[in-house]
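This is the structure I want to talk about, given as structure tokens.
Left out: one protein chain. Kept in place: all the others.
Take a look at subunit A:
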């Protein structure tokens, strides 16, 4: 359905080179984490894919169609939940559909129910906790017609307990919908636990250092975190990042 191809992207802001020859392909329904040090241009990469920042060179394709510089092909979930405070939870999750032109409230209510947010449809975002807001934000992305979701460190503002709950919740809900996910993070454990593939970016200018397939079987549970294999991986990724 939706295969994303990123082809040799370069981007500089003045003399400051941010992205250097970044290429990879994401297959349908794949969960890819992009790991890199802070300020390594991960967010810039998303803005380039989303068509709101113009790259200096390189092309982007979805299903063979060239979408370089065009917007409307991805659903973006920023670091903060970025909900509209004047809209109720239900109206917030319908925003992506509204932009595309059609609202489907029945489906939205069903999804909110699955996310444990039933009874909150008429509430406003300021009445929700941080984790709940992130869930609403993610449901908004899932309900959007785009099949590619880009998540920009969505759980970085949450405390450790909520964060782990959210990771498990994200996996369970992602497995039901065939969406391709690009997940930016600087948390190694999070990246390993969630993804099919792990892309490691270097410090600025960001280049792809490693593109690893993560072999752990799904569905993944908490037990995975304590296996020897997981710890080995964690060590390997850490060593890789440390080399800079």
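Methods note: contacts are C-beta pairs under 8 Å (C-beta built on N, C-alpha and C of every residue); 3 or more make two chains touch, one makes a residue touch a chain; residues count from 1.
Heads up, the rule we're going with is that contacts and distances are computed from a predicted model.
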Fill in the blank from the handout: Not-shown chain resolves in UniProt (candidates "Fluoride-specific ion channel FluC", "Hydroxymethylpyrimidine transport system permease protein", "NADH-quinone oxidoreductase subunit K" or "Monovalent cation/H+ antiporter subunit A") to "Hydroxymethylpyrimidine transport system permease protein"
Handout entry: Given A:25, A:52 or A:118, the one touching the chain that is not displayed
Key = A:52
Exercise for the section: Specify the residue from the set A:55, A:144 or A:167 that touches the hidden chain. Expected result: A:144
Problem - Residue in contact with the excluded chain [from A:16, A:56, A:98 or A:176] - result: A:98
Handout entry: Residue among A:74, A:112, A:142 or A:241 touching the omitted chain
Key = A:74
Fill in the blank from the handout: Note that subunit A touches the absent chain at residues 46-47, 50-52, 71-80, 82, 84-87, 95-96, 98-100, 124-132, 144, 146, 150, 162
